[in-house]
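Note that one protein chain is taken out, while the other chains of the complex remain in position.
Here is chain A:
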Amino acid sequence: MVVTGHVDAGKSTLMGHLLYKLGRVNSKVMHKYEQESKKLGKQSFMYAWILDETGEERARGITMDVGQSKFETDSKIVTLLDAPGHKDFIPNMITGAAQADVALLVVDSTRGEFETGFESGGQTREHALLVRSLGASQLCVVVNKLDTVGWSEERFLEISNKLGSFLKQAGFRERDVTFVPCSGLTGENLTEPCTEPALTKWYKGLTLLEVIDKFKCPERPISKPFRLSVNDIFKGTGSGFCVSGRVETGMVQSGDKVLIQPQNETALVKALMIADVPTMTAFAGDCVTVTIANFDQQNIAVGYILCDPLSPVPVTSKFEARIVIFNTKVPITRGYPVLLHLQSLSEQAVITKLVAQLNKSSGEVVKRKPKCLLRNNNAVVVIETSRPICLELYRDIKELGRFMLRVGGVTIAAGLVTQVNLDSVLINNSWYFNFSLDCTFNFSDSVIIQENEWKSLKGSGFGI
């Protein structure tokens, strides 16, 4: 589960407080944080410190990289990813969101603050669209800091309505979105039913924890070949080194030989840990720490893939993709330099060919070799990365087949990989276009941004 939302919406505080209430943080540590944050005059951040652990984050009071933690509900074990809200750290947030099955979207209900986050330049919309494009379909909107507006029902409804219609247009189904009133600071309605009279007067619904418990577990692709995208590399306690990341597909066992791509060298899985507990096997969906032996730590980087040596992940520096353009300020032409974000990987790339512009709903070719692509266009393009990277066809392995393109700190497009082995395929091959028709369904399922929404966004200078 990834926690997203505009900077200062109270994400870290909310999750820190939740962890504390669930007994994941012992009271001695909590006391220490309370004392230390008080000393720095930042007592209001004491819960955020549970997740914001670096000195830099604490001193500045904002999350910079994804904070990871774990907790349990009645029916589930939840891996929690606290994403940074600030615009500059969206690449980190993409990494977090790409690993998540479900998301919390935290909004600050303080008057004026919700509006800043939601309107132009705010991250609320960008985050919602990113989360949706990266595959999370269930969302809980936490209407936070309700203590600042006197637990007003009116305010809660106002926010729920505004966001609700936006989320629907962004491709979330109504039944997959829940709104919960909370206060991360006071702890109201986190794990226990609310006690605040001003709130109990009108709210009889679920607590945040109950909503999280009710999320449906997505189907795990455990029968597919093993893939793990490396998100972190560090020294373990013993020999060898550790990498951590999510098992995207398949499973891995301690003692397995795995292939590390694009390096194309094998390594040995010496040990596995899930949430600091040793285990023999890990399955798709698990966030796991792998101790690696027989491999040089220098030769692995974030964004590399551990995979089944008998069924290796494709490696390429040139591929074809179907993209949907977001609200870009400038048109996209061939030669356009972009940053490609795929799972935890970010790599410099160039859109080298505009193959065709497609009709948004039918996927038919509107124009071959268009001169440029404008906002809201759907298109088939060829992308070349400056170094070979690992990726999969979207129809094979979704998790490694979707990506985001960013330019100058702005997300300009979301895409799906449609062709990896370009040399063997003629672009105007009719089979190819039939295929892209097939994938239209999946595609619009993952990124839907409707016409009317874009019209309303156009004027607002909304920077996604």
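Here is the rule we go by: contacts are C-beta pairs under 8 Å (C-beta built on N, C-alpha and C of every residue); 3 or more make two chains touch, one makes a residue touch a chain; residues count from 1.
Definition applied: contacts and distances are computed from a predicted model.
Look at the chain that isn't drawn here: its UniProt entry, checked against "tRNA (adenine(58)-N(1))-methyltransferase non-catalytic subunit TRM6", "Protein pelota homolog", "DNA-directed RNA polymerase III subunit RPC6" or "NEDD8-activating enzyme E1 regulatory subunit", names it "Protein pelota homolog".
Only one residue from A:Ser37, A:Ser69, A:Ser229 or A:Gln357 touches the chain missing from this view: A:Ser69.
Note that of A:Ile222, A:Ala293 or A:Val330, the residue touching the chain absent from this view is A:Val330.
Residue in contact with the omitted chain (choice from A:Glu56, A:Glu192 or A:Glu265): A:Glu56. For chain A, the residues touching the absent chain in the complete assembly are 53-57, 60, 64-69, 86, 88-89, 91, 231-235, 244, 276, 300-302, 329-331, 333-337, 339, 346, 348, 350, 352-353, 368-369, 371-372, 374, 406-410.
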